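What follows is one structure encoded as structure tokens, with my remarks underneath.
Removed: one protein chain of the complex. Kept in place: all other protein chains.
Moving on, here comes chain A:
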């Protein structure tokens, strides 16, 4: 028990790091994921191909490998950023592939006639998607996106291995200070639960708000 009270600020810093990674990478993943989903259903072939390649590459690369590629690869091309930013990029890009597929599944639940009606009124592809299709897709997309963001929160632990302050990484200094491994990890687990259950709670609320019968 004393491991938590003695090292409250260490745990706090780690938890805050995980929250930051989750929020920033989550925002990036949502923005990019929705955009790429738009690409994948667009009438322009080049965009569809780009979207497919994006998803295929990122979804099929182990996240650790992706971290290596970003943290070691980008500096070789002269892109030198703080490790935290690299971690957000890697996590965000990786998660965007899953968000994209969830959004695309949602788009497919919207009856074809909705898009046809929008187009018959003179709406462009972008207007049809943003005004008619996506708002209706959102309802069915809320649960899988919640799951994806929970996975993101847990995946952010990998950033700890790359010198980014986050929750899991706090075990190392605590271990060196001689605290018992079990209680160290129990409190880390509680920290993750705080983050993931918060995400689950938020998405539960969203679902109740927007998931109403049509």
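Here is the rule we use: contacts are C-beta pairs under 8 Å (C-beta built on N, C-alpha and C of every residue); 3 or more make two chains touch, one makes a residue touch a chain; residues count from 1.
To be clear about the criterion, contacts and distances are computed from a predicted model.
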The hidden chain: which UniProt name fits, "Peptide/nickel transport system ATP-binding protein", "ABC-type polar-amino-acid transporter", "Transhydrogenase subunit A" or "Ccs1/ResB-related putative cytochrome C-type biogenesis protein"?
"ABC-type polar-amino-acid transporter"
With the missing chain put back, one of A:20, A:61 or A:127 would touch it. Which one?
A:127
Considering the whole complex rather than only what is displayed, give the residues of chain A touching the chain that is not shown.
43, 111, 113-114, 116-124, 127, 131-132, 135-136, 213-214
